[in-house]
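First, the structure itself, so that you have it in front of you.
All protein chains but one are shown in place.
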Amino acid sequence: MLLITCPWCGPRDEIEFTCGGEAHRARPQDPAATDDAAFADFLFMRTNPKGLQRERWCHSQGCRRWFNLERSTITHEITRIYKMGEQPEASADATSPARQGGQP
Amino acid sequence: MKQPFRTAQGGRIDRSRPVFFTFNGRQYAGHAGDTLASALLANGVHLVGRSFKYHRPRGILSAGCEEPSALVQLEKGGLTEPNMRAPVVELYDDLAATSQNAWPSVEHDIGAVNGLLSKLFVAGFYYKTFMSPKSFWMKVYEPFIRRAAGLGKAPTEGDLDIYDKMHAHCDVLVVGGGPAGLAAARAAAASGARVILIDEQNELGGALLSADELIDGNPALDWVAGIQAELLANPEVRILTRTTVTGYYDHNYLIAAQRRTDHLPRRAAGKTARQRLWKIRAARVVLATGAHERPLVFADNDRPGVMLAAAARTYANRYGALVGKKVVVFTNNDSAYEAAFDLKIAGAAIPAIVDLRPEAGQGLLERARNLGIPVIAQGAIVGVKGTKRVAGALVMRLAEAGEAFADTQPAELECDAIAMSGGWSPAVHLFSQSQGKLRFDDAKACFVPDVAAQHQASVGACNGSFELGACLAEGLDAGAAAAEAAGFPATAKLVAPVAQSRAFGTIKQTWVVPSLRPVGHGKAKHFIDFQNDVTAADVALAHREGYKHVEHLKRYTTMGMATDQGKTSNVNALGYLSTMLGTSIPEIGTTTFRAPYTPVTFGTLAGRDVGHLADPERHTPIHAWHVARGALFEDVGQWKRAWYYPRPGETMEAAVSRECRAVRESVGVLDASTLGKIDVQGQDAVTFLNLLYTSAFSKLEIGKARYALLCKEDGMVMDDGIVARVGPSRFYLTTTTGGAAKVLDWMEDYLQTEWPHLKVYLTSITEQWTVAQVAGPKARAVLEKLTDTKLDKESFPFMAVKDATVAGLKARIFRVSFTGELSFEVAVPAHQGKQLWEAIFAAGDEFGITPFGTEAMHVLRAEKGFIIVGQETDATVTPQDLGMGGMVSRLKPDFVGKRAYTRADTARVDRKQLVGLLTDEPQTVLPEGAQLVEVSDDPALTKGGTSPLPAPVPMIGHVTSSYWSPTLGRSIALALVKGGSARHGQVIMAPLTTGAVRCTITGPVFYDAEGKRANG
């Protein structure tokens, strides 16, 4: 079970959170002007990388705030946690098993 | 009672306290401090069970959790537990154990015929034997496999014990209370860190409990006692004994199973939690889990009396039980010499130490000579005499190179036990579970931790450091380092204790000992995996058949797949496979280690989440009233909702009809408190709601409500409810009962992530309000008695919302209807709900006011064609499919779901659409979920039952709701039918097992299509 540091409440067990999937998939500004292919891409397609992925999480049993985190889909190492609206630079690759797990 | 194999003195048993127990119905005596295994051995009992596949007689192999052979069934009835490892079962008064996998008795087991048929039971026998004919699978093969597989008997009665769970947090978790773990815990605790020290045995000390080592010149157990006292005195240290860390998961989350009362007589079962699951989050972990000795793989190495050398030493030193009077020791390394010496000192004769190596470690030969123990260098045991108990060992000397023998005939050494050592395997299970990478240490012939993946350190024997001095030093360093990393730097440098040092020496990698006839020939078997009966011949066969990858080998032979997870067998199998492949073990790799490390009871995993605590029941403030009125309840999510209120002797159908009639003809009351409710406030509330719901609210007046739909981005209906405007920038929303939490989270998601600029606050008020839905022609008359607010049609029209005082309570009244009747929903703060409820019933008494439950509510709404989300919808249904296109705004430039309606798939005209169905035969009530097809004469469809299967028939829809309508005096149904809105009047059919039911497609509204009654 992951230990996730809520940007407000601090480290909490994964069971207090819900995962909202891949982050930074903005809803089209003008959906009506979005063609079918682009809209289908928004609706159905996800990157599903092997390695670092940015995800949206909500501290649903706590402060109910949504935030982003960056996590290795291989090691589950959490490399960044940041608030909605922020978009920090990419982390160094955390896929190496030699990297220490746990919290950033 | 005599215990013929008890030593004269010594050990950690209490010889003044006898403990009586039974094994296979016969009574024996042991002592307090014994395990079941040590007590059996003290009584000379080696034959404990029969093996899994061949039903070979089996004894006790080990003295620890790695035991593959000595599995017993403990106790009976509601206390019984199968597959208990005798070496870790602590003896208690009146313990009752029986052998497993043996019938009629362990002495005379009929299944042993399998041993004669062993050619049928070779590697992969499941796949080879049970292949064909196909029809045999269900009736012959599967029942056979189910009977043959498994070891003990699963309990058939409810468990009398209770179990619970505990969360724990610490700075440093130390797993293992041997020398390395104790040193680590001591160092970490000295820094002020919060420490949890866990050990699976009943007392701390680990391997020191079985040995005679000195630390700082004193007996090692004095040092253990000193550390234990120091740790106990520290309030920040928690010591858990009889506790096994069974799983190591992400972010240093570990699971441990504690046996709290297993060592006590079972009389107190059910009083206190017998076992406890610990869920531990540790900043740092120190693994000091020790090592397991490996067997040597030689001919008939599974005979009762053949056991691990260190186990024999443990039984002698710790438990005062001799494994035999004459014990031959067989080894490929130095460690077994200590066992031989201690056994000799404890009173056993040692006919010989048979050493596969040409030369033993320094000083050992001299010590053997002083004790009068002959050593046969470069020797091998090539056969074992005796079946139910070792009677002798056949020994030959090896030629200098390879497999050949130097002797022509074996010498027979008379003995009643054989103590063997094939080297040591560090217990890297937890390290490996945590995703740490292993490496094979060729000199030590074992896998050792290489690269850690989490914040942890491995110390002592589990790190391949087998010498006591190294264990102590590593433990101390790792404990201090872990504490420092967790924020507790050492205050003073601790000095590592000085241990009497015994070199580990060399080991000869002999994976299968040469025997008189080659592996696979003759009757002798060379067991690798004792628990799953996998022999060297099986591994060789699997190799010949092309299974060269270790994971394939494992599954084909079932090696390492039993309850012991191959603790004693894995490395031997890998080693043997590597010799056949002509590669090295590192190239083969090892199989994956998975949790749990040792078996965990289901009870422990369930904890207290059983019975009335299995899942929360949510109650409305009116719950006790419903119970008192005899309501039966329906589960809606976790809510208990009143389903219907049968009078004495009344059937469900009669009760529901009565409740429906009351609403249609007079007045009924529904507890609608469970609906989700959200308070929306802020200057952008209208904008926000316009973006979420399909309809527009800009023109919604204060004091008015509207029924509205929420869709997801894909355009499919997600939830529905009422949107009421209660202020210029304040709305009161309702959601479905099941959707309350989900909808609020979903709204917060949009608010916080898509449109954070909107000034809106959302607050859950689901539980704030008790809601009484008063419905029926007399609803107005009832409420008028309780409020001064004018309720007539002009003052309080349909879909109006007003704050009012009802029965003296501050209330809010919604004139909305889910039944099609005149209806008022009255909401008061939850803690005043019961008052309101009782006032309404008092006021309604003269009208025969009737409580109605969710079943009547479902019937009433179905008569009106009102949908229920999750019943008429299933995440593939759009508002247009439901005939609610009119609720989808065409004017709003954007809302969630809008873009999807112009996608090709959602714009199709032949989508499944909501319709009504009237069966030709009015008495027939279609089952919900029934499939719908075009009318056909095919007897396979029309006759139902077990007639021949029809050719595939296109399914054109399904029934979503179906009831007997008391109002209409006939059945009604709602259905989703392809292109259904254009097919009103057409006949289709539902092919049921009882025959086809013809029905006519209609509009979904069966009653009061003009809506006059609700508007009245």
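Order of writing sets the labels: A and B. Residues in every chain begin at 1.
Following the convention adopted for this analysis, a contact is a pair of C-beta atoms (placed from the backbone, for glycine too) under 8 Å apart; a residue touches a chain by one contact, two chains touch by 3 or more.
Just so it is clear, contacts and distances are computed from a predicted model.
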Per UniProt record, name of the chain withheld from view ["Fe-S cluster assembly protein SufD", "ABC transporter ATP-binding protein", "Ubiquinone biosynthesis protein UbiV" or "Sarcosine oxidase subunit gamma"]: "Sarcosine oxidase subunit gamma"
Partner chains on view for the chain not depicted: A, B
From B:R594, B:R608 or B:R908, residue that would touch the chain that is not displayed: B:R608
Residue in contact with the excluded chain [from B:L516, B:I765, B:V925 or B:L992]: B:I765
Which of B:T506, B:T579, B:Q681 or B:T876 contacts the chain that the document leaves out: B:Q681
Touch residues of chain A, complete complex, unshown partner: 8-10, 12-13, 15-16, 61-65
For chain B, residues in touch with the removed chain: 164-169, 194, 228, 231-232, 234-235, 237-241, 260, 272-273, 279, 281, 608-609, 612-613, 615-621, 624, 639, 674, 679, 681-683, 759, 761, 763-770, 810, 829-835
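The rule is simple: only the chains that are shown with their structure count from here on.
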Rounded Å distance, chain A centre to chain B centre (Cα mean): 27
Residues of chain A touching chain B in the complex: 1-3, 13, 18, 20, 26-28, 30-32, 34, 36, 39-40, 42-43, 56, 58, 60, 64-66, 75-76, 78, 84-85, 97-103
Footprint of chain A on chain B - complex, ascending: 249-253, 281, 435, 437, 451-455, 713-714, 741, 745, 748-749, 752-754, 756, 893-894, 898-900, 903-904
